[in-house]
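For this view, one protein chain was removed and the others were kept in their places.
Letters A, B and C mark the chains as written, and numbering starts fresh at 1 in each.
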Amino acid sequence: MTRRSHTPRDPDFARRCQESCASQPAMSRLFGGKMVSIEPGYCEIHIATQPDFLQQLGNFHGGIVGALADSAAGYAALSLLEPGLEVVTVEYKISFLAPAFGEYLVGRGEVLRSGRTLHFCSADIFAVQNGVEKPVAQMTTTMMAVPDHKK
Amino acid sequence: MTRRSHTPRDPDFARRCQESCASQPAMSRLFGGKMVSIEPGYCEIHIATQPDFLQQLGNFHGGIVGALADSAAGYAALSLLEPGLEVVTVEYKISFLAPAFGEYLVGRGEVLRSGRTLHFCSADIFAVQNGVEKPVAQMTTTMMAVPDHKK
Amino acid sequence: MTRRSHTPRDPDFARRCQESCASQPAMSRLFGGKMVSIEPGYCEIHIATQPDFLQQLGNFHGGIVGALADSAAGYAALSLLEPGLEVVTVEYKISFLAPAFGEYLVGRGEVLRSGRTLHFCSADIFAVQNGVEKPVAQMTTTMMAVPDHKK
Partner (left out) sequence: MTRRSHTPRDPDFARRCQESCASQPAMSRLFGGKMVSIEPGYCEIHIATQPDFLQQLGNFHGGIVGALADSAAGYAALSLLEPGLEVVTVEYKISFLAPAFGEYLVGRGEVLRSGRTLHFCSADIFAVQNGVEKPVAQMTTTMMAVPDHKK
């Protein structure tokens, strides 16, 4: 995928996204997600395998794959917003290309188009097994910028 | 929603769905999901609030809402299959109608159309707060019947 | 489907929706769509079969089924808006439950949730053959209210 070039409206976007991700109980504690890269309009998050994340055959539960894709896309969108704004997911669609077996999941989110209110994003999910990365899911999503009421 | 009437191909479908759900580490242990109703082409699963399921504002993380909807729709499809078949999620789309606050989530999955290979399902998710049920998400999904390799 | 009850913000909503539909070249002229019912949060449009609407096997082309569902959902949303606002489609997902054979198509759009900016809608499409109505497609969509620049 050709990465689109985006200009961030907040020079401190990286720290803001990292802190938001780390303070999310579900993504950081329940799923153990680590944000390994954040650029304007792009975000990469990894989730390491834990037994409770798996289905009976040993592949990742779709709910965790979906949560990872949603988060990677959401932080890609957040990276482009001004301070004081937050991102909410309006909707997403995810296609499960292949079962996700391996040591960890890689989620790469990207902003396809950034509007005033709505942000169209995509996310690609890969499973890494014995060092080999394989595509397992593909998401497209609509994100909306809203005032950040936590502050 | 008018419930469609379906005929199960396996008289033992309820036990089979209950056992499958209880043996899923992600749904039963990680999310604590309980299957409270299973009928031909219909399934209801509840997930009680835990601190790690929440976002910073106290509402459920979308990943858990999505996992619940996916499971409710998947078991609705499984309830109509012959023994020896399993269900995999091909894709789903979920719309987040409102933030999900409350004591627990209710997921109701339903089969819209049951084909030979593919099953079109929907799921409605509600959050229950102080005993009041409020719609928070809506999913449509394509499920595929595959041989059950766990047996 | 249980119809939700909605209150229109424009008492003249029915005329406004009818006029908008009749003035759309694509829906009214190309596809010959007729709005047969418009209520607050609900719209029904019919499209009669023409040879150019069909695939090689004689069933409706998916593009026409999709256009009908999009229009029925869009006018359901427009019926709830104040004068001076227009509706644009943010995204939709459509599932093709069965091939659409028959004399005409029926599209029934409904608003699931009406927010300030975004409107979540669904649409069900039926094909009528020898007087028998059969479900052929199901859509969910996000609509956005924007200022009507045509006026």
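Convention: a contact is a pair of C-beta atoms (placed from the backbone, for glycine too) under 8 Å apart; a residue touches a chain by one contact, two chains touch by 3 or more.
Computed from a predicted structure; not experimentally measured.
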- Contact with the hidden chain (one of C:R16, C:H46 or C:K93): C:K93
- Query: Taking the full complex into account, what residues of chain B touch the chain not shown?
  - Reply: 90-91, 93, 117-118, 120, 140, 142, 144
- Note on the structure: Residues of chain A touching the missing chain are 1-2, 93, 95, 97-98, 112-113, 120, 122, 135, 138, 140, 142
- Query: Residues on chain C that touch the omitted chain in the whole complex?
  - Reply: 20, 23-27, 29-31, 51-57, 61-64, 66-68, 70-71, 88-96, 99, 149-150
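In this section, only the chains that are shown with their structure count from here on.
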- Query: Taking all residue numbers at the chain A to chain B contact, is the shared part over half or under half, that is, same or different?
  - Reply: same
- Message: Based only on mean CA positions, could you tell me how far chain B sits from chain C in angstrom?
- Response: 28
- So, in whole Å, the Cα centroid of chain A is separated from that of chain C by 33
- Task: Using mean C-alpha positions as chain centres, tell me how far chain A is from chain B in Å, no decimals.
- Result: 23
- Message: Residues touching two or more other chains, restricted to chain A: which are they?
- Response: 90-91, 93
